[in-house]
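Only a single protein chain was left out; the remaining protein chains are all shown in position.
Our next item is subunit A:
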Amino acid sequence: MQRAAKCALRLDISRAFCPSNVRNCRAVNRVNGSVSCRRYSVLPPPRDEEEKAMLDSMLRVDHAGEYGANRIYAGQMAVLGRTQTGPLIQHMWDQEKMHLERFNEILGEHRVRPTLLLPLWNIAGFALGACTALLGKEGAMACTVAVEESISEHYNSQIRTLMEADPERYTELLQLIKEFRDDEIEHHDTGLEHDAESVSLICWFASYEMYVLVFCCCCV
């Protein structure tokens, strides 16, 4: 944690010294002299309180969404891990883990508060994943389809908001969200390929949970 802290703080300092249009400052980890893998800063320095609040809220919701998705896949793996669909779910889970890690970094760097409801999403996500997986492979895939659809909808609306506001200012953030949205759509298509029957109750429940997550985490 200390090293990560040093990297983060160094990035802060380098951001302070670099002019605002040069945002690609690599941080050098002085502990072992190597260039750390920290990427450039994704957010522009905030202009005012409103912009900071908007970006904070967006990142908080995204972080909560990825965390929830992570737990859903964990629940599915717990039930279906040793079956044939195990490797597929594991692959999708790994991608979600990468997304979550990236958001963790961003939240730490930009001092964004994580949502208070994380423990709730921990349990609810795992329960959702496990319960749908108990209905078999089709149930798990249906849940995946529904959840990924909600998430990509949500990312799309964020992209729209940022594009309407100022596409040039938020270039890196837009790039990041687009990349993640494309991954989520890929998961959605994978779910469809693998016989996700439209088990409508599951879809409804999964989507509803995602919407609730999105609305709650904006504020809390």
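In the analysis below, a contact is a pair of C-beta atoms (placed from the backbone, for glycine too) under 8 Å apart; a residue touches a chain by one contact, two chains touch by 3 or more; residues count from 1.
One rule holds for everything that comes next: contacts and distances are computed from a predicted model.
Enquirer: One chain of this complex is missing from the view, so tell me which of "AP complex subunit sigma", "Elongator complex protein 4", "Symplekin" or "Ubiquinone biosynthesis protein" is its UniProt name.
Expert: The missing chain's protein name, per its UniProt entry, is "Ubiquinone biosynthesis protein".
Enquirer: Could you tell me which of A:54, A:107 or A:131 touches the chain that is not displayed?
Expert: A:107
Enquirer: Residues on subunit A that touch the omitted chain in the whole complex?
Expert: So the residues of subunit A touching the missing chain come out as 1-2, 4-6, 8-10, 13, 30, 48-49, 63, 103-104, 107-109, 111, 113-114, 116, 118-119.
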